[in-house]
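Quick one: the structure is below, and I'll ask about it shortly.
Right, subunit A next:
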Amino acid sequence: ADDVTLQLKWVTQAQFAGYYVALDKGFYEEEDLNVTIKPGGPDVAPAQVIAGGGADVVLDWMPSALASREKGLNLVNIAQPFKSSGMMLTCRKDTGITGPEDFAGKTLGVWFFGNEYPFLSWMSQLGLSTEGGDAGVTVLKQGFNVDPLLQEQAACISTMTYNEYWQVIDAGLDADDLITFKYEDMGVATLEDGMYVLEENLADPAFEDKMVRFVRASMKGWKWAEENPAEAAEIVLDNDATGAQTEKHQVRMMGEIAKLTAGSNGALDVADYERTVQTLLKGGSDPVITAAPTGAWTHAITDAALK
Partner candidate 1 sequence: MSETVIQAKNLDLTYQTNDGPIHALKGVDLDINKGDFVSFIGPSGCGKTTFLRAIADLEQPTGGKLTVNGVSPEEARKARAYGYVFQAAGLYPWRTIGGNIRLPLEIMGYPKSEMAERVAKVLELVHLDGFEKKFPWQLSGGMQQRASIARALAFDADILLMDEPFGALDEIVRDHLNEQLLELWARTNKTIGFVTHSIPEAVYLSTKIVVMSPRPGRITDVIESTLPRERPLDIRDTPEFLEIAHRVREGLREGHAYDD
Partner candidate 2 sequence: MMWILISLAIWIAAIALNLFLVRQRAPGSAFLVPVIFGFTVLILWEGMVRGFNISPVLLPPPSSIGLALASETDILWQDLVQTFFKGALTGYVMGCGAAVLIAIAIDRSPFLQRGLLPVGNFIAALPIVGLAPIMVMWFGFDWHSKAAVVVAMVFFPMLVNTVQGLQATDHMQRDLMRTYAAGYAPTLLKLRLPAAMPFIFNGLKISTTLALIGAIVAEFFGSPIKGMGFRISTEVGRLSLDMVWAEITVAAILGSGFYGLVALMEKRMTFWHPSQRKSR
C-alpha cells in the first residue's frame, strides 16, 4: 500500500468527518492507501508542515494557500469538497447592531493565523478602518473560544456555522439575542477546507496516481458522511485523541457541515475560485495577494478520480 499523510487544519472534529469515515470504513484501504491523519491545532500551519515534508496533502483555506504561493511555497488545489463558506460574524443584538452599517465604533473579534483575510477585505469594502476609533472598528485577536462575546468584550465575534455559533447557543444565549452575518451573504466568502499539495510533487506520475485514489476515497467518505451524519459523528468521536468532544456537539456539527459540502463532488468550481481571488485582491491597504495567481489549482486529479 502507498503511504499518504494528511494534515488537517484544526483539531479532530466533524469538520473533517469525510476523511475519518474514509479511513474507518476502509475506503482508503480499498484504494490500496495507507493513510495517516494528523490533527492540527491553533498553531499548526498546514503549509509549513507540507513544506517540511511532514504531510503529502494538507487541508487549508484558500486565502492562506494563495498567500503561501506568493511566499514561494507552490501549493496547488487538487480538490474542493467544501462548496460554501461556513464563516460568519455573530453579534449580540443588545449592542444595537442591526446591519454592517452599525459596526463603526464597535469591537469585533477576528481569527488571525491566516484566517483574517476575508474579514479585512470585507471591512475595506465597507470602508471601515481597522485601526479603531469612532469611524472604524476595533479588532481583537480572538482566541480559541467564544468568551469575548459572552463576556461582552466584543460586540461581534467570528464563528463557524457548524461550531462556534453553537457554542454561543450552548452557553445560554438565545438565537433571538444574536444576529449573524454570513460571509457568503456578504459577498466576501472564500473557499474553505480544500486539499492542497506541492506543485513539484504533482510532476511525479506515481504521486499523481496516489492523489487520484486519495481524492476518490475521500469524496466517497464525504458522501457517506453526508448520508449518515450520526454514524459519521460517532467515527469522529472515536478518532478524537483528546476525548474532549461531545456527541451532541459533533452530531450537530456534522449536520451543518453536510450543508457546506453539499453541492460539491470534489472538483473545484472555477467560478468560486475566481470569486475568492477577487475578494482577496480587494483586500484594502494590506492585500493578501498582489496579483491573480496562476497555476494555483488543477482539475487533473478530480477529473481522473471522478470519471
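Inclusion criterion for the candidates: all candidates are chains of the complex that A comes from, given by their letters.
Throughout what follows, contacts are C-beta pairs under 8 Å (C-beta built on N, C-alpha and C of every residue); 3 or more make two chains touch, one makes a residue touch a chain; residues count from 1.
All of these numbers come straight from a predicted model, not from anything done at the bench.
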item	value
Subunit A: touching candidate in this complex (1 or 2)	2
List of subunit A residues in touch with candidate 2 within their complex	42-43, 45, 47-48, 51-52, 64, 67-68, 71-73, 112-116, 130, 138-145, 147-148, 151, 153
